[in-house]
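Worksheet: one structure, shown below.
Only a single protein chain was left out; the remaining protein chains are all shown in position.
And now, chain A:
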Amino acid sequence: MQRQGVVVSLQPSMTSNPLALCPESGHEKPLVFPLSQSAETMAYRIQGETGEWEVVIGLEVHAQVISNAKLFSGAATAFGAAPNSQVSFVDAGFPGMLPVINEFCVQQAIKTGLGLKAQINLRSVFDRKNYFYADLPSGYQISQFKQPIVGEGTIILDLADGATREVGIERLHLEMDAGKSLHDQHPSKTYVDLNRAGVALMEIVSKPDMRSPEEAVAYVRKLRTIVRYLGTCDGNMDEGSMRCDINVSVRRPGGPLGTRTETKNVNSMRFMHAAIEYEAQRQIELIEEGGVVVQETRLWDTAKGVTRSMRSKEEAHDYRYFPDPDLLPLVIEQELVDQIKASLPELPDDKKARFMEQYKLPSYDAGVLVAEKARGDFYEEVARGRDPKVAANFVIGDLLGALNKTGKDITESPISAADLGGLIDLIADNTISGRLAKDVFALMLETGKSAAVIVDEKGLRQVTDTGAIDAVIAQVMDANPDKVAEYRSGKDKLFGFFVGQVMKASQGKANPALVNEILAVKLKG
């Protein structure tokens, strides 16, 4: 029986709106709460039969390195190629084949480490992790066990409740991916595709610093933002280029750490959230019923929405790690680290701070705009030489809102930054009114045409010719002599009626300011 557990959380629930997750901290610099001091009212707690429980979460993210060639061979890495078309003899573990480190992948790892404000280890060692499986051709995975290339770092989470929170990075190491076993191609056989075998992965291990599913999701989201900014991983969870193993344990709030389990095969943020909730609940039930949590590897069953034990203790692998004698220790010159550091792009936290400073944007808006590098770039192009707040409103309120409805991201926007800027220019020079601009925007979205073309085609150019406005006003007053009389006898409220009528008669094209001005004079008589 699934017992009822009550999730107490003061945070808004996850929504599909990407904007909802962006913080409004109200601070110029990210405000960091040490976890131990987090306000009691903000904490995520699960109410069990015997009291409150706290969830402790650590994440191991496998991020596929963006590189043309594999970590130890020259084979290509493109996603979606025909099975076994991107395999070298090294990847296939043929006799006598030797790995040679791809220096570009090393640079990508260093870059990522620097993006995580982490220690770069100038000497690291590749180890062999030994186990048998059909999609692991050499019978061992080359990884880094005791001496990873990147040590401790930090990542700042932007939480939905407006706070930011620091999560520690334990390490980042380089390793090769295994191939793929395809169990659905034949009724009794398993097929093996080695295209992925040997592709470079960065395993990024967090400290057990997260305390709710929301934080875990925010962590992966932020990590993804950072690697995308850096161009070191495309972060596409659905293509498997970012995969997540979740370590979960439960304890009494502030008490000693409980035994953790590791849940594998979680390939979306939604499943992450669900897997953590499920696993925490399962552990609490187990403990409260007098059982003990076993340290084990579990698998997220997407179809059933449960985690289940992957292998028993007897089947547990002894990986027999030892330094790979085919590879010398990886020694990096400080100069290379310095070069990479100097070439780092502006990172999301810095960019957010700059947007708040340079464009005077509120933290929320800045946060939304920097969540993807392309968004920030798009925004800056729109804002260049224009009112930054108007630009932010159009990008966030109109464009992102519309794109979100169709599930597109900004790189797929039918409206270019230049065209959106053009629209704002038309408002600024009084060619169209702010109200008309919304209609033009909708047409731009639909047709992909520029604002100027739409305005011309539809004849939406704002009328600023006072003679023309005079004529419309005269026409409206002539048609409503009774209303004119009432107005003149003191019914001031009717002014709005006349403005509406004039705008309507001009098909919205009359400049509202001019209409107001002239109408006031004419109505006085």
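Keep this in mind: contacts are C-beta pairs under 8 Å (C-beta built on N, C-alpha and C of every residue); 3 or more make two chains touch, one makes a residue touch a chain; residues count from 1.
We take it that contacts and distances are computed from a predicted model.
Set against the options "Electron transfer flavoprotein subunit beta", "Xanthine dehydrogenase small subunit", "Glutamyl-tRNA(Gln) amidotransferase subunit A" or "Nuclear transport factor 2 family protein", the UniProt name belonging to the omitted chain is "Glutamyl-tRNA(Gln) amidotransferase subunit A".
Shown as candidates are A:G51, A:G139 or A:G255; the residue that touches the absent chain is A:G139. Note that of A:I46, A:L71 or A:A92, the residue touching the chain absent from this view is A:A92. Counting the whole complex, the residues of chain A in touch with the unshown chain are 89, 92-101, 128, 130, 132-134, 137-140, 190, 192, 318, 320-322, 325-328.
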